[in-house]
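Okay, so here's the structure we're looking at.
Here the complex is missing one protein chain, while the rest keep their positions.
Moving on, here comes chain A:
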Amino acid sequence: MPAKEFTLDDLKRILLAGAGADESVDLDADISDTDFETLGYESLALLETSSRIEREFGVSLDEGALFDANTPRALIAVVNNHLLALESA
């Protein structure tokens, strides 16, 4: 893990700030493996989320990898891999 880790709590906070939350979804439930689509976030919401992650964590995320990351667990892994690469650079 990178020294400054990107956590599920970070993701939930950023999702809420950038795109809000669907009334029928409980973000505090175990959502790690739930599709973003099921959570109510469309592509523009994920674009806004990635933009906020980039500016807060100082990374530049690869669009292809973002596109493939369709669950919170997958997105968190992508971000932390970028953070690790940044630290070892």
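Assume a contact is a pair of C-beta atoms (placed from the backbone, for glycine too) under 8 Å apart; a residue touches a chain by one contact, two chains touch by 3 or more; residues count from 1.
In this text, contacts and distances are computed from a predicted model.
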Open item on the list: So one subunit is absent here. Using its UniProt record, which name fits best from "ABC transporter permease", "Lactate utilization protein B", "4Fe-4S ferredoxin" or "Ketosynthase chain-length factor"?
Closed with: "Ketosynthase chain-length factor"
Task: Residue among A:22, A:63 or A:87 touching the omitted chain - done: A:22
TODO: Spell out, residue by residue, where the missing chain touches chain A.
DONE: 16-23, 40, 44-45, 47-48, 51, 54-55
